[in-house]
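Just one protein chain is left out here, and the rest sit where they should.
Going in written order, the chains are labelled A, B and C, and every chain counts its residues from 1.
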Amino acid sequence: MVKVRYFAWVRERIGKAEEDIVLPDEVISVGDLLNWLKERDEGYANALQHPQTIRVAINQEHADHDEPVAGAREIALFPPMTGG
Amino acid sequence: MVKVRYFAWVRERIGKAEEDIVLPDEVISVGDLLNWLKERDEGYANALQHPQTIRVAINQEHADHDEPVAGAREIALFPPMTGG
Amino acid sequence: MAEPVTPTVRVQTEDFDVSAEVAKLTEGRTDVGAIVTFTGLCRDEGGALSALELEHYPGMAEAEISRIAAEAVQRWPLTGLLAIHRYGLMRPGDNIVLVAAASSHRQAAFEAASFVMDFLKTEAPFWKREHHANGEPGAWVDAKEMDDEARARWSR
Partner (left out) sequence: MAEPVTPTVRVQTEDFDVSAEVAKLTEGRTDVGAIVTFTGLCRDEGGALSALELEHYPGMAEAEISRIAAEAVQRWPLTGLLAIHRYGLMRPGDNIVLVAAASSHRQAAFEAASFVMDFLKTEAPFWKREHHANGEPGAWVDAKEMDDEARARWSR
């Protein structure tokens, strides 16, 4: 089980800030996760319709879409950052 | 007559902060002025022994050594600046 | 330079005072010749905005800014480095972010502060949302390509 967190408009479109998810075996990479989540419902589909724009952090470190999700305790999905 | 001002180690070596000088006709350029002053006494010679290192301002604006001194009300001689 | 200094990183709702923060950064030191500060403020975009709302990823925000700051003290001979990023609702004119870099030499201080800001913009998990002049929440601010280009200057 992994805690998945959402921020900014990803959070708003999915409709929740976080959830615990048991990932199926076929979800190997960050990219797999995004494509799998996208199928869940309209909210996810809307949030993740352009997966390439979604930034991902694993255990609070930035992760590329080809990185494996195995061993993640916490995965966060969010839009490109606009702080500073 | 022109007021000539000296700063930092140029002032110290010449031994005064300023003086009024009547420039002879043969002093046309800033470079001429430096060479002419250098002949005055040991203090001037010491201060101006390397004329190319001396910075000059005419009427409080930086001036190159080939600029004419005609019309100057105030000429200042000083080492390269070290403020900031 | 001996050991790199340990940067100070804070993520907070409270405002900050630039002079007080800089004083702490240089306290008891007589080897600081240059301090560069960057302060980022909330703009009203010509009167269109009443506020900016800043969301952040608690934990990762601190961790990511700390990683950027650690890289900066490795790259430049700094005597001190500070980064503070606020979150919550900011009114026009409010402080949002402060980066202060101290060094014996001005170029190091300028470059380090600029480096931290460029990475903070593109790597630190904060998101800005506009609030319209009528008080309604508006659009999330889009990331700028310019910011990615600014970051790319530093790759080596």
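Observations
Everything below uses one rule, namely that contacts are C-beta pairs under 8 Å (C-beta built on N, C-alpha and C of every residue); 3 or more make two chains touch, one makes a residue touch a chain.
None of these values were measured; they are calculated from a predicted model.
The absent chain, not drawn in this view, touches the displayed chains B, C throughout the complex.
For chain B, the residues in touch with the chain missing from this view are 5, 7-9, 57, 60-62, 76, 78-84.
Seen across the whole complex, the unshown chain contacts chain C at 17-20, 22, 26, 29-41, 43-44, 46-47, 92-93, 104, 106-107, 109-110, 113-114, 117, 150.
Quick note on the criterion: only the chains that are shown with their structure count from here on.
Measuring from the averaged C-alpha position of chain A to that of chain B gives a distance of 72 Å.
In chain C, no residue reaches two or more other chains under the touch definition. Multi-chain contact residues of chain B, defined as those touching 2 or more other chains: none present.
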